[in-house]
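Here the complex is missing a single protein chain, while all its other protein chains stay put.
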Amino acid sequence: MTAAANSGAKMTATPITRVLGVSALAATALMAVLGLVVSPPDVIQGEAVRMLYIHVPSIWIAYGGFALTSISSILFLRRSRRRPDQGRHYDRLAGSAAEVGVVFTAITLITGMLWGKVTWGTYWQWDARLTTTVLLFVTYLGYLALRRLPAEPTVRSRRAAVMALISFINVPIVHYSVDWWRTLHQKASLSVGRRPEITGEMYWTLLYSMLAVTILATWLIIHRYRVIRLEELRDEEGLEALIASRLNKAVGSH
Amino acid sequence: MSAVVEFERVVSIAGSFPVLTGLDLRVEQGEILLVRGENGAGKTSLLRACAGLISVNSGNASVLGFDMRADRRAPRRYIGLLGHENNLYRDLRVSEHVEFRAASVGAKASDTAAALEQVGFPQQLWTVPIISLSAGQRRKVAIASLLVGRPQLWLLDEPHAALDTESRKNLDAILKDASASGATIIFVSHENPTTKDIASRVVTMDGGRIMEDSGAG
Amino acid sequence: MSAVVEFERVVSIAGSFPVLTGLDLRVEQGEILLVRGENGAGKTSLLRACAGLISVNSGNASVLGFDMRADRRAPRRYIGLLGHENNLYRDLRVSEHVEFRAASVGAKASDTAAALEQVGFPQQLWTVPIISLSAGQRRKVAIASLLVGRPQLWLLDEPHAALDTESRKNLDAILKDASASGATIIFVSHENPTTKDIASRVVTMDGGRIMEDSGAG
Amino acid sequence: MLAEALLVARKDLRVERRAKIALGQVAPLALLILMVFAFALDANSSLLERGAGGLYWLAVLYGGTLLIQRSFDVETDDGNMDALRMSGIGSTSLFLGKASALFVQITVLELILGPGIVLLYNVRVVDWVLLFAAATAGTVAFSVCGVLWGVMSAGLRVRATLLPLLLVPVLAPVLLAGSRAFETALGVRTGAGWTWAGLMFVIAAVHTAVGLGAFGFLLEEG
Partner (left out) sequence: MLAEALLVARKDLRVERRAKIALGQVAPLALLILMVFAFALDANSSLLERGAGGLYWLAVLYGGTLLIQRSFDVETDDGNMDALRMSGIGSTSLFLGKASALFVQITVLELILGPGIVLLYNVRVVDWVLLFAAATAGTVAFSVCGVLWGVMSAGLRVRATLLPLLLVPVLAPVLLAGSRAFETALGVRTGAGWTWAGLMFVIAAVHTAVGLGAFGFLLEEG
């Protein structure tokens, strides 16, 4: 049991994740330098354009996180269909990916609002892109609330998995909202076909930020996964002790 | 595979607590099995595992020939379960409730009257809303709701609780009858001297498994 | 007026149904009174009338010297009532719940441990949320919640239900103790042979009044 | 299967009738909500008239959530969910049955709200067909989602707050589309009313499909 506890203590930081953590830190720092110093101000938006390097990668990572949640949920549902005790790691993965997704959605919302204050003059507009993003955000908050409720883990995980699948519908809606509805939200400045205002540095900085945020998110997900796992392990260790003590007591009394 | 319930080393986990810890049990058709054991021994959990309401995490479990690990919903409609709670729609009237339960297990609505009479439920209360019944009267409605389904396997959690002396005798007779016509009965009771009589076999649980077995009666 | 409970021709009406139909009862201090009777006889109603939870529509009623028609709330804090339900806050942990009940009747929070030990509630479950307890374990928490208040009058509705054999004996001992130190106990039970032993007197109810009385013990 | 669904629907409606819900409580409540909106939005301004379509769907959302709550309170009370699981009723029938009962109740609610809005907020219907189409699609979507998320939160603690939290994000698009469609039908906005109504039908269909697929699965415990 002490061995398990020791390995458990190590488990949030194995050499690989430590490397990952350090590179996440370095990449984020470099991203800041690139974004704030190297890349030029935008012709139209001026300095505010620097928000772009967090705003856009964050939401893409959030999409990725939610996609991961959905995939893990499908795998969990398939695994646990026959054996309720199986597939728990998929459930944990779904949970940690959703947490990270929610955090990055929040970052996009916050940067977007700040950016909006600068460019539109208000923090918020009831624009289709913005509205669908905040809907996505609360939907996954509900998902996390469901996961956090005190309940039978199998019941909770299963319901959460179904909910994760339904919730994912929101992601394509957010992405295509600018095409489906007429919106205030920028799409021209960076759309793939024509990007007149984007210079080489801006483009590369954006790509680099993408990479940095991906590393950061991966590191976060692995960490969260391990923390959840440790919490469950703590329970399971208690479980073994409980089985033993239940039986000892029972045998002893007869 | 003629056994009605066949559990081998069944482990079942609720939350992070092992409610069944490697339980072995084999119940043949027609038996009336009394399950005893102290509070928290796992009796309710055993019944719920038989009904497929809690999952079996390891070991083998089959009920009425169905493998509970493959599809635990399969045997349910041949099973009648009476838990600590009565599972009554409090706003319905007594006869409406029993009729609904009858219809939902595919029995005829006309069996309602027979079932209510059999449990000795007074006729003048048939049209009363369940919410105004006394504790024992509710228990009788719950038993009648089981009876209409003519289950092959009865799982009863302290069925005598709240019943008066006469109704207890009556219930015992019903159980004997059912067993004689081929049903299998597993019931939990803490009232040893009185309830032992109708049981054909007695097992004692402790710590989530069966510790004593009086052997087939 | 030294009687703890003094009911004279008490009529009590719930909805439009007379649950007590002219009941006479006098219980002296220190008695352990067993109330029997078939389902729907009015036993629960009697206990609730003693606790002042249902109103007395006609007749005279006094409990612990307080006139129940004048102010039925007056005697309550000297009374401990255990109904068919356990009155537990399911989201709280066991010790938190008992501490709250202790504090709310003005007892010391430190009595909690003593009470839980007295009812034989296993120590490793003290910090478990009540929702994950078994039926019998919940009943014990409910009894412990009564115990901390050291009531002068105990009103117990089938207190033995769901308890295991040992806890039943334990409960009987607790009741004997309480009665010896001056408390009065009225309890309902359907388990005649076993529970008659501790009663100093037995009354039988039917149709909302008392039909038989074994006389003062 | 249909017979079973009918059985469940009849049982649900009977319980509600006995408890005197729909007419006795939800209907007055719906009217109250309309009044409260008037209070909140300063009755004399034009806000009410222009917002009438949206306020209608807000009131339906509120009343509907209560009815859905109620529909599952009844099932979780006294461990009834266990009996439902043990009964031979298939999960498809259960889903359809409970959804139809909700459909009926929400329809009653809307039949009271509709005239209420017209009278209290002083609006005129210019496109009855659009109005009915949108109302029907919305009601189906509400009932179906209600059953789906009702069972999702059934048996969990704190359902009183969990159910709205899960339900509202799903129903928000229905509310949005319904509001815009009604605004067109009430003549305070020109344009894409039918597109919005079509969107409502799509949402209703998707949730019905998901419900039929996942209901049995969600019904199970542990």
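Order as written gives the chain letters A, B, C and D; numbering starts at 1 within each chain.
Heads up, the rule we're going with is that a contact is a pair of C-beta atoms (placed from the backbone, for glycine too) under 8 Å apart; a residue touches a chain by one contact, two chains touch by 3 or more.
The shown structure was predicted, so the numbers you read here are calculated from the model rather than taken from an experiment.
Chemist: For the full complex, which residue in C:Asn39, C:Ser62, C:Asn86 or C:Thr184 touches the chain that was left out?
Modeler: C:Asn86
Chemist: I'm checking contacts with the chain that's been left out. Which of A:Ser58, A:Ser80, A:Ser96 or A:Thr131 qualifies?
Modeler: Looking across A:Ser58, A:Ser80, A:Ser96 or A:Thr131, the contact with the absent chain belongs to A:Thr131.
Chemist: Of D:Gly116, D:Gly150 or D:Pro169, which residue touches the hidden chain?
Modeler: Candidates D:Gly116, D:Gly150 or D:Pro169; residue touching the omitted chain: D:Pro169.
Chemist: State which residues belonging to chain A touch the missing partner chain.
Modeler: Contacting residues on chain A, toward the hidden partner: 113, 122-126, 131, 134-135, 138, 141-142, 145, 148-150.
Chemist: For chain D, which residues touch the unseen chain?
Modeler: 19-21, 25-26, 28-29, 32-33, 35-37, 39-42, 45, 47, 50-51, 53-55, 57-58, 61-62, 66-67, 69-70, 73, 157-158, 160-162, 164-165, 168-169, 172, 175-176, 179-180, 183, 189
Chemist: In terms of residues, what is the contact footprint of the unshown chain on chain C?
Modeler: 14, 51, 53-55, 73, 76-77, 79-81, 83-93, 96, 100-101, 103-106, 129, 145
Going forward, only the chains that are shown with their structure count from here on.
Chemist: Please work out the Cα centroid separation of chain B and chain D, and write it as a whole number of Å.
Modeler: Those two chain centres are 38 Å apart.
Chemist: Which integer distance in Å separates the CA centroid of chain A from that of chain D?
Modeler: Going by mean C-alpha positions, chain A sits 32 Å from chain D.
Chemist: As a quick test, compute the distance in whole Å between the mean CA positions of chain A and chain B.
Modeler: Here chain A and chain B have centroids separated by 47 Å.
Chemist: Which positions in chain D are in touch with at least two other chains?
Modeler: Within chain D, residues 157, 220-222 contact more than one other chain.
Chemist: Quick check: what residues of chain B touch more than one other chain, meaning two or more?
Modeler: Correct list: 14-15, 17, 55, 84.
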